[in-house]
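Dropping the structure in here first, questions after.
All protein chains but one are shown at their positions in the complex.
A and B are the chain letters, set down in written order, and residue numbers restart from 1 in every chain.
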Amino acid sequence: MKFSVMVNEGPYTHQAADTAYHFTRAVLDAGHEIFRIFFYHDGVHNGTRLTTPPQDDRHIVDRWSELAHDHDIDLVVCVAAAQRRGILDKEEAKRNGKDGDNIAPGFRISGLGQLIEAGIEADRLVVFGD
Amino acid sequence: MKQIDWSSLVINESGKAVKKFMYVNRHAPHGTIYPLEGLEVVLIGAAFDQDVSMAFIGDGVFQLNKGQDTADSGMKNVALTYGALGDYEVTKLYVEQESLDERGLELNDLMNLTWEDEEENWAEKPSIQVVSRAQLSDLLEQQDVILNF
Partner (left out) sequence: MLHTVNKSPFDSHSLQTCLGLAKAGSDILLIEDAVYAAMSGTAVTSMVESAMSSSTIYALESDLRARGIGSEKMISGINLVGYDGFVELAVTNDKVQSWL
């Protein structure tokens, strides 16, 4: 079965990003497919590589990047939500005249159409947030 | 696994089955960004030729309150966008009666939102439908994809 996942809160403040991650792992472990993970609202903060948690804590951003790398998962950060909150890839940084970008490996920035498509293409869309 | 009900299958112009999307709004406006960013999804989603509706439950009904003026608060006035929904063919806005009652509101307190029905010589029709909790429960069950804002 094909799943899409939506993550609506940033890491650390709310448990949503953790729940979404463990759910995604369980979907893969059960032999199902993840069509896409879409990050919206403050969820876009899951996609900054500048995150530096203390060593004794989980690294939520790296965990997503590793998942994307190991299982070839499409991690999409909403462009409009990302721009409001200062999450940029190289192209967006250039377009907006910013001096740097911060998108984490495995993530890409794209439009809200990707969320609608995730809802259309997947058999189930499961939303995590606050 | 449930059986597919083929009788309800609708095909859109691109030849794909249409899914029923419901955007469930449960947050009051301005205090959080959920209603504003939720509307952005609804407007983008309108281009995808799906069967779209919105539901307003709990504090979500405050989103439709008349006379919202954000000038002094400096917040973006998201309320203006609801008026444009009809032009995007988002014409089914279900408001839960019980949520209105709990908040001392009635239909007259809400914005007058309309859409023009092309099939009836562009007759102007109300977009807001006040429904009971039981009716909303049925509507939720009929959806394929539910997004919450």
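Criterion: a residue touches a chain if its C-beta (ideal position, glycine included) is under 8 Å from a C-beta of that chain, and two chains touch if they have at least 3 such contacts.
Values in this document were obtained by computation on a predicted structure and should not be read as measured data.
Think of the hidden chain as still there; on chain B it touches residues 1-2, 24, 26, 57-58, 98, 133, 136-138, 140-141, 143-146, 148.
Hidden from this view is one chain, which touches chain A at 1, 3, 8, 15-16, 19, 22-23, 25-27, 29-30, 32, 124-130.
Please note the rule applied: only the chains that are shown with their structure count from here on.
Chain centres here are Cα means. That of chain A falls 26 Å from that of chain B. Only residues 6, 40-41, 80-81, 111-113, 115-117, 119-120, 125, 127, 129 of chain A touch chain B when the two sit together in their complex. Put simply, chain B touches chain A in their complex at residues 16, 19, 21, 33-34, 37, 40-41, 44-45, 47-48, 50, 144-145, 147-148.
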